[in-house]
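The structure under discussion appears below in the form of structure tokens.
Every protein chain of the complex appears in place save one, which is left out.
By written order: A and B. Residues from 1 in each chain.
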Amino acid sequence: MLGLSKKDTTFLLIVIILTLATPILLQPFPENSALAQFNAGYPDLMQRFAIFGIFAIGFNILFGLTGYLSFGHAAFLGVGSYSVVWMYKLLSYNVVPGLILAIVVSGLFALLIGYISLRRSGIYFSILTLAFAQMSFNLAYSVLTPLTNGETGLQVYLNDPQVLMDESSPTSPHFFGIVMNESVKLDVGGWLFTFSNGYYFCAIIAIIVFYLSMRIFRSPFGIMLRAIKTNQTRMNYTGLNPRPYTLAAFVISGMYAGLAGGLLAAMDPLAGAERMQWTASGEVVLMTILGGAGTLMGPVLGAGFIKYFENIFSKINDNILHTWFAALPDGIEDAIVFLIHPFIGKGWHLTLGLMFMLVVIFLPGGLIEGGSRIWNAVTGKNRRKKHDAEHHPKPAPHVS
Amino acid sequence: MSKFELNRRSLIKSGAAIGAGLALPTIFTSSARAYLNEPKGSTVTLGFNVPQTGPYAEEGLDELRAQELAVQHLNGEGDGGMINTFSSKALKGNGILGKKVQFVTGDTQTKSDAARASAKSMIEKDGAIMINGGSSSGVAVAVQGLCQEAGVIFMAGLTHANDTTGKDRKANGFRHFFNAYMSGAALAPVLAKEYGNERRAYHLTADYNWGWTQQESIQKATEALGWQTVENVLTPLASTDFSSYIAPVLNSGADVLVLNHYGGNMVNSLTNAIQFGLLDKMVDGKQFEIVVPLYSELMAAGAGANVRGVFGSMNWNWQLQDEGSKAFVKSFGEKYGRPPSNSAHTCYVQTLLYADACERAGTFDPCGVVEALEGFEFDGLGNGPTLYRAEDHQCFKDVLVMKGKENPTNEYDTLEIVEVTPVEQVTYPPNHPMFGGDEATLGTCNSGA
């Protein structure tokens, strides 16, 4: 179906079902229960899962396939956001013109940066992309303020032209009248599910671009990209010039990033310069590696993992801990709260850092490997299958 | 295992069954409420959104302490703090409108994006009806915009840029903290009195929105009193070492250095300026001086001995001797063993003011709260008689001019109050050009219904 093999079609169908059912799946605990803190099924976070999923899928097309590690992809994220907000300011709150502009502008921007940066490889390439992104960020924060509104972030003011707006137009981002921040809440026996327009808008786009990335992975173009990763010299010898392929991959992944940035602004009409900072570029690198670079689903998992920690763990405070362990005797309760305290709330970074280390130490292929190990353990496959050679290279002969 | 057969007929049947199943328990909760997150049970949830990671984490922690204290006092626990000295007597220590106050916390990371994400999760997930806190103007403007769109009240924490209640003012947003214009208006006369009217100032300004408004404000205010401005140099926000900006100051002919920096920037630029020995120099027979327009206790602590003798301004300080301040310092100090910072104070006061406005309005409806807060005059919260101006939702009250203490007796005793500038001197018209002029409007209140 759709030019995919049977296995891939099944995979895509599973992904579609999971994506559409996310508002239910991420709300496993009833409202008012102590564990409701861990529910992630509210619109903003689900939207972020989908959007950063798109960002990571795009990044993976470059990094996972070609091995070129860009440290400046946040620049495209920022450009995408600014494009969308500018379209709000000039035309109206309809997200479509903005998203199209976001993809086009980020594509052009990626073409320019990619054309220059791809003259070098390895870490030299990484630093070139980093340099471009940091320049964009620093300028957006200061000198380019008329264009970006600097630190405050670009937003819509009442006196903006908005030439396509009339009396009946919605006053917040919408897709031909479907307002993004509206949602339907469903109360089923204590469980509260929120079906948000914005989430489904992102989710459908995410499914489409996931399908596209699947096609890219399976296409001759994708194989060519993998060849670049494996051995560029050999590719040169066979008379193929790898540069156009890598540039194409760079531009495609830049457009993915621009789309993700545009969607961020489509969900929330504000574009801040921090989106272009190196920390944001680093974040997508971490998401991809954490989930499993080069795999289709891994980067999405990585994105979800990091965003979950950022939004859920940072909100747990001592009061909540005390309510969880209130049943225990006072002394033990205090001791447990004291022990957990450094890892939650303001300490959520610590937990995240530890998780990075644990995942990379014990799951060399990323979260996706964890998933497949569990799957194999359930289905009993692991007894037959040898460990993946790529992830466990043979140790070099030890001489001493 | 039975074979699961899928045909058109069974699909319609199961579809209908699922539809009926979904329809039965359906309560479309959004339509049942008069306004967003209307508290239905016996509790009401406030959202405290403060920086818990990144350079302002300490500031955020102090805000959180104050907010927790405010919740205790609202719920009738502890000694009641400023509720006893507050001129409005609507608060009874039984929560707000009889509902027990609960709170959720979040991390702004001092990034607009993260702050909005965190505020959104409070609104969407936890049902927060008011968001309070923050320690930077970029974040305040971003979160204020979000609260306006969503339909909850935003009670700003530490935000000092003119824009928060200037061109970015919003009907659902309120600022108790003072602003850059007020700093300039309060500081300039004191500086002229101490250093004379014939001074030449050199400005180093953090190259982002707050820095510019701060610089503009203090330049206007000092030039009105006869000072000259030699140079205004913009410094990148990411700078950690300011030596290359400070080195040319001495040879520029200036005799005052104004550091329009905040947080880590200010700690470093002041430390660097002292290293270059600026304060020991004489220029044309005048002692060289340094001014830091916006002080905070935590920055003063970070800069250590370098703040000695340096002038700046503050919204509030724990050394104030009015009844409200004394009551607040006492309950804060007894609970946490340290005096509160001015960002802690503003968050505490904002929480009380919100609760009081709900009581007086008799509802949590944001539009009712806005009405109750607009033009509200009160006293007993530490800054003397204060007005929440209706036109821009900015508080007007006395401003403190501070000076780094020469001989601090303990680690919290870093600054001393030089002057309490009366409110008349820092008041400006709501359509002042630095505050967006005539174009700036609040818009209309949004209750998210």
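Heads up, the rule we're going with is that a contact is a pair of C-beta atoms (placed from the backbone, for glycine too) under 8 Å apart; a residue touches a chain by one contact, two chains touch by 3 or more.
Heads up, the rule we're going with is that contacts and distances are computed from a predicted model.
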| item | value |
| --- | --- |
| Protein name, per the UniProt record, of whichever chain is missing from view ("Isoquinoline 1-oxidoreductase, beta subunit", "Amino acid/amide ABC transporter membrane protein 1 (HAAT family)", "3-isopropylmalate dehydratase" or "NADPH-dependent 2,4-dienoyl-CoA reductase, sulfur reductase") | "Amino acid/amide ABC transporter membrane protein 1 (HAAT family)" |
| Contacting the left-out chain in the complete assembly, out of B:Val267, B:Val310 or B:Leu442 | B:Val267 |
| Candidates A:Lys89, A:Arg120, A:Lys185 or A:Arg243 - the one touching the absent chain | A:Arg120 |
| Absent-chain contact - pick from B:Leu225, B:Leu250 or B:Ala449 | B:Leu250 |
| Chain not shown: contacting residue from B:Glu194, B:Asp241 or B:Glu377 | B:Asp241 |
| Chain A residues touching the omitted chain (full complex) | 63, 67, 69, 116, 119-124, 127-128, 130-132, 134-135, 138-139, 141-143, 232, 278, 282, 285-286, 289-290, 293, 342, 347, 349-350, 352-357, 359-361, 364, 393, 395-396, 399-400 |
| Missing-chain contacts mapped onto chain B | 53-58, 61, 207, 231, 233-236, 238, 240-241, 243-245, 247-248, 250-251, 264, 267-268, 271-272, 275-277, 280-281, 298, 301-306, 318-319, 329-330, 333-334, 339, 409-410, 412-413 |
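In this text, only the chains that are shown with their structure count from here on.
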| item | value |
| --- | --- |
| Rounded Å distance between chain A and chain B, as computed from the means of their C-alpha atoms | 32 |
| Contact set on chain A toward chain B in their complex | 39, 42-45, 48, 138, 141-142, 145, 150-153, 155, 157-159, 172, 181, 183-189, 192, 194, 264, 268-270, 272, 274-275, 310-311, 314-315, 317, 319, 345-346, 348-349 |
| Interface residues, chain B side, partner chain A - complex | 22, 25-30, 52-53, 57, 60-61, 103-107, 111-114, 116-118, 120-122, 124-125, 137-138, 141-142, 145-146, 149-150, 163, 167-168, 207-210, 234, 236-238, 439, 441, 443 |
